[in-house]
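Here the complex is missing one protein chain, while the rest keep their positions.
Up next, chain A:
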Amino acid sequence: MTKEEAENGRDDMIIDGPEQANAVPDGFNANYLRIYYGKLFPHADIFKWLSYGNDGKHPACDKSYVGRREFSFTLENDIYIRFQSFNSVSEMENSIKEKCPFKIDIGPVYSVDPAKRHAYAQSGDNVFTPVERELIFDIDITDYDDVRYCCTGADVCLECWPLMTIAIKVIDTALRDDFGFNHILWAYSGRRGVHCWVCDGKARRLTNEQRAAIADYFRVYKGNENSNKKVSLPGLVLHPFLARSYTEVLKGFFEGKLLSNQNLLSSEERYEKILDMIPDASVTSELRGRWQDNKRSSMSKDDINIVRWEQLKQVLQSGKQKAQGLRRCVEEIVFSYTYPRLDMEVSKHMNHLLKAPFCVHPKTGRVCVPIDPNNCDEFDPTTVPTLSQLLEELNKGGLRQDAENGMFILCNVIYPYDGWDRTSLAESIAFFRSSFLQPLLKSCKEEIESSYNTKLQQSKNNTLSW
């Protein structure tokens, strides 16, 4: 206890330091990060999550489980250390505090402790291989550069972020309704996209082949810039998953947001890109003719993008075109401009590493906070707490709540990272616990219990039959 107090005191001094009270200059550095890991990073929650209930007293717990999980750290000087493993939360926490990694990646659970993989390699029998891994998705805004005009590369703004919102909605609904998964964590990647962790036991035990099947289920893009093919939706009707995604998400976002947000039809260069997707010269020249003529004359207050889109739909969906199968073009255009673009390889293989939630992105200083898929429309990447902002809040809170220090020290016994509840991280951590961690652990307990009972039952039956 006294040691903790002493440490707290020291950390506070670093924050207060010689600077003006409370003002924490923007930026990202090892000193800030050290305080973050010391006071804010939810070590215990992360560790509880990755233990999946195997840290209890239940006789069916797999005590070695969490210790076979790979962590890897990227240190300040770009040194990369793989195959870290921890048997307890304090081991993990101490290592993180000591090494102060700029990035923490989480890998699979292996057949044996990854830190001791070499020792096992000699014994021959225990092959070192991944045995469990969350099903993960990585969606990156840089993959949308051909359909957004507001930013390029790693930049995002509120005009293009809806593309990520769409991805969350489409994937999340399918994971739950189609695949029957329940324990899904979405997180901001800290800069240019979102990560998804599907944590159901069933998901963690998928084979690579099954992972690839799920990734392919989500795939509508055939080819890439080398093959100049984009979305192709063959068949008389859309598969129910695509049909639902279209009517419930894509269409609304395209017509209600992106069309005017991104000015998709406002200039010749942009509308030509869309006309390119219509394989019928008579249709495209008709539309082109109309759009070139009324470039100036459009006096109506209506958004030109929307006016033109309505015209395009009208032409393509008229009876004459329906017969020629051009109707699907409207959908193909909408899919091309909105449908989620997944990094397929990340999802297909168990041994991919993914950045842990609650890390801080070194370039933006923003925390990789969880995103609530039910309220993902409200998520704003530009207001996600930054490291310096959090430290400032911590600093203020620390002064204000000095009187209650005793209480925090009491809490320290359980969660030694006091302080977060005084910062804007509070909401994120509370959400992580109540919407993700608690339901997850509850179902893990049930799973452990029921597998134990079946085993008991089996051994009972065996004895009877003797």
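Quick notes on this structure:
By our rule, a contact is a pair of C-beta atoms (placed from the backbone, for glycine too) under 8 Å apart; a residue touches a chain by one contact, two chains touch by 3 or more; residues count from 1.
In the analysis below, contacts and distances are computed from a predicted model.
The listed options are "SUMO-activating enzyme subunit 1B-like protein", "DNA primase, large subunit, eukaryotic/archaeal", "Dolichol-phosphate mannosyltransferase subunit 1" or "DNA-directed RNA polymerases I and III subunit RPAC2", and the UniProt record of the chain not shown names that protein "DNA primase, large subunit, eukaryotic/archaeal". Summary of contacts with the chain left out: across A:Tyr65, A:Tyr120, A:Phe179 or A:Tyr452, the touching residue is A:Phe179. Checked against the hidden chain, the listed residues A:His58, A:His239, A:Arg290 or A:Lys442 yield one contact partner: A:His239.
Along chain A, the points of touch with the absent chain fall at residues 72, 74, 78, 80, 82, 103, 142-143, 177-181, 202, 206-207, 209-210, 212-214, 216-217, 219, 221, 223-229, 234-243, 341-346, 352-353.
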